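Removed from the display is one protein chain of the complex; every other protein chain stays in position.
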Amino acid sequence: MPTINETVSEEIRAQARKLLEDGTVAAVIGYGSGSLPMTVKPLVVRSPEDCRKLIWNTFCVLNLANYLPATLKSVEPPRGPRDPKPEGPLPKVAICATGCWSRSIVVQIQEHQVARDRVVVLGVGSRGMVSRRKVEALFGGREILAVEEGDHDLIIQGADFSETINRWDVVRDNCQTCTHPDPVLVDVRIGEPVSERKNPNPFIQVDALEQKSGDGRWAWFTEEFATCIRCYACRNACPLCYCPTCFVDDAKPQWVGKSLDAVDTGLFHILRAYHCAGRCTDCGTCETVCPKGINMRMLTKKLNKDVLNLYGIEAGMQPDAPLPLTTYAMDDPQQFMANEPGSGKEGK
Amino acid sequence: MKVFKVSSVELDAMMQEWSKVHRVYAPVLAKQPATSSDCAPGWRRVDGGSALTLSTGPTPASVKSFFFPQPETLLTYTLENNHPDKGLMREPAKSKKMQVVVGVRPCDARSVLLNNLPYQEDPFFQANRQRTALVGFTCEQTLSTCFCSQMGGSPFGSEGLDLAFSRTQDGFIVEVGTAKGEVLMAGLDLAPAEESEISALASRRSTGGKADATELDTLKGSELGRLYDAPMWKSLGESCINCGACTFICPTCYCFDIQDEVVRGQGRRIRYWDSCMFPLYSLHTSGHNPRGQKVQRTRNRFLHKLKYFPDRFGPFSCVGCGRCVQDCPVNIDIREVMSDLLAVE
Amino acid sequence: MTEQSTNWEPKIIAFLCNWCSYAGADLAGVSRFQYPSNIRIVRVPCSGRVSENMIMSALKSGADGILVSGCHPGDCHYISGNYFARRRFALLSNLLDFIGIEPGRVNFSWVSASEGEQFAEVVQSVTEKVKALGPASRLVKKIDALETALQVA
Partner (left out) sequence: MISYMPYPVRIDDIVVETEDGNQKTFKLVFEQEAHRKAWHHVPGQFAMLSLAGQGEIPIGIASSPTEEGHLLFTVNRAGKVTTALHQMNIGDRMGVRGPLGNGFPVNKEMNGKNIVIIAGGFAVTTLRATLISLLARRQDYGKITFIYGARTPGMLLYRDELKQWAQREDIDLHVTIDREAPGWDGLVGFVPTIAGEVAPSAENSVALICGPPIMIKFTMPPLEKIGWTDDQVYLSLENRMKCGEGVCCHCNVGPTLVCKDGPVFTRSQVKQLPIEY
């Protein structure tokens, strides 16, 4: 009997082929198999024949929405900067999306990076994606040569061992605390919907850190980011980071220095996270792609928690609502103000 | 060449001895906690007591940062008003204190020799080279991502190492490759290695040698235009996210940027690692960018390693350590790129 | 912070909106309300103009404290700039606290053009808070420290 993900893969291939054959879309963004165990390659498929390359498994950890704006642009007819917009509707692009990825697409639509009517979402309910790092940590220094995926187990094989481990144990932290695993935008449903998870506390890691003293939190911050090599994989893999010039690349003025200085590195991470405030869907891509395994997701998760607590908004859940930082309420909380309470002017 | 016999216990003692006079560094296997900042990420200062542990395959961080620190201060100056030397550049004193990097793998040792080609005339790199001794360990086991022998190296190679340790039945034999190696061995009372051990190593070298490097060498003769215009770059450039992970973990990527930093009137001109993957790398002030597209930048990195560098200096600018293969967020595998390039008509 | 010299005076960067808080500062001066001379004023068109980059840059460059002050909610010259700012500052303030920047380093307030006395009070209280915290060290860039670390012996 095929596993759930084998069935999903089959459906993705069939739907992608159908969409490309009947001309509904010009490209499909999905995953192809990787060259190492537990890796996959993001893939943009443009012909029905290539659809056989598409796969789906429990290691699809990179948010594909990152590729959406560029792929949409690539399927437009080429034109110069001064040429008029072509008449008629532009070609569409299909994209495989789980809960958090579909929410990223919603944010991209809210921010006018992506036109809703040009996207066909192949919605896949996420059963949680496995962290390669967690699996490798379980096996110490022993090299993993093959991994076989079952619905609930992983069979890990090396040169001289073969072990079965529980899949959920090695699922990424963000997936374990995820409350919306099913896509919020679905044009073509792939596989079975996954029900909302009623997690007791999606912010459990943030809460734990908040319990520490200020000095303790500062110690965590300095240690966690000490290994950063400033490769910007976290930024570049993020579907929300699409500024033509990032703040770290600004020269006049230069906000952040560029070498491996602890202050500059820290500022980069604070500001990067802050720029995702109210937009981050906790897809975990930043943390996953980091070659040094830095948990920068802690910062965005903290911001997610505050946005939810202060303004009652979860990013990407309401396509028609404005983003939390592009709107306001008259009575937004302001306990953080220096002259509050006491000045007594706010209530007027 | 002198070859000695060393037991594991003696090795620890040797490191102890060295750490009394030199700065001794060893790789960190797990994620590194914040330590003193006198050491590159991924390495730790050995100051007595701590034994050496090595994992299979390359060290987590390459040795690049010992020769090409991130950042290196090129010049310092003051911008204090009314200071007579305001704006006058000074060269910082270069440290001459010997540093000993223990636990280096043959791939990384070779990377220093490759980087030395463009840096032949660079005073900072050369000063760092002068004062750094590499104590390496040949690989009795390799990872599936290792491909040093394809790139002209060998898991048993001692090229570029001042001291090369190779495992034997009951410890190590150590080959003293250079004058710096002699300095490290001076005063140590060690038995010479046995003839059988030396010949065993020699035979391992000859069997696990450089045989499979020939096929790739045909790339060097390929016409640039043909490789440059290959259709493979389009899909590769499409999946690449243009982060600098591969370039920064790569032992042979050596580009840098230069910048001035001023804090409260004190300034310095530093150079720090840059990556041709970043759009800013080639951006003109006019706004024109010769490599403005992602695909152009991805292509530049691979062609630099596999064509531009060999055109200038001879060897490929890759030692086959496989770090980029393991850590690329989107699984761009340079081995696949090379075989695709070889297949280009 | 016992070792700090007793004559240490903090430097506090104050981003004041042109229409209310800056005018408030002006009024404080004209009305001869005394307030500590630790603040260095940066006049901005609106509190909504103050970006996280500016605040962090000021900290990095060695400011011991930051004060951002704008019009009272409802009084913004640009109708709603301070409302947007309020959301952004709330999140930034929490995030800085989260990573261990001492509460009191980065401060926000509303001061109108007619509140000269209140302006003096806000500056007084912010200065006292920052003085109690001592010189800033977290997220302050130091070249010399790095230099000594790299110039190994």
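By written order: A, B and C. Residues from 1 in each chain.
Everything that follows uses one rule, which is that a residue touches a chain if its C-beta (ideal position, glycine included) is under 8 Å from a C-beta of that chain, and two chains touch if they have at least 3 such contacts.
What you see is a predicted model; the values in this text were computed from it and never measured.
For the chain excluded from display, the touched partners among the shown chains of the whole complex are A, B. Here the missing chain is touched by one residue of B:47, B:91, B:140 or B:182, and it is B:91.
The chain omitted from view is touched by exactly one of B:39, B:193, B:276 or B:338, namely B:276.
Against the chain not displayed here, chain B makes contact via residues 74-75, 77, 79, 86-89, 91, 118-119, 121-123, 126, 224-225, 228, 254-260, 262, 267, 269, 271, 274, 276, 281-286, 290-291, 296, 300, 303-304, 307-308, 311-312. What chain A contributes to its contact with the hidden chain is residues 251-252.
One rule holds for everything that comes next: only the chains that are shown with their structure count from here on.
Taking each chain's centre as the mean of its CA atoms, C is the chain most distant from chain B. Set side by side, B-C and A-B show the greater C-beta contact count at A-B.
The mean-CA centres of chain A and chain C are about 34 angstrom from one another, to the nearest whole unit. Distance between chain centres (mean CA atoms), chain B to chain C: 45 Å. In chain B, the residues that reach two or more other chains under the touch definition are 37, 71, 261.
Looking at chain C, residues 141-142, 146 sit in touch with two or more other chains. Note for the complex: chain A touches chain B at residues 34-36, 39-44, 62, 66-67, 70-71, 74, 141, 143, 145, 222-223, 226-233, 235-237, 249, 257-262, 288-289, 291-293.
Across the complex, chain C meets chain A through its residues 52-53, 56-57, 60, 67, 72-74, 80, 83-84, 86-103, 107-112, 118, 121-122, 125-126, 138-142, 146. By the touch criterion stated above, chain B contacts chain A in their complex at residues 29, 31-34, 37, 41-42, 55-57, 70-71, 143-145, 235, 238-239, 241-245, 247-249, 257, 259, 261, 270, 272-273, 275, 278, 280, 294, 325-327, 329-333, 335-336.
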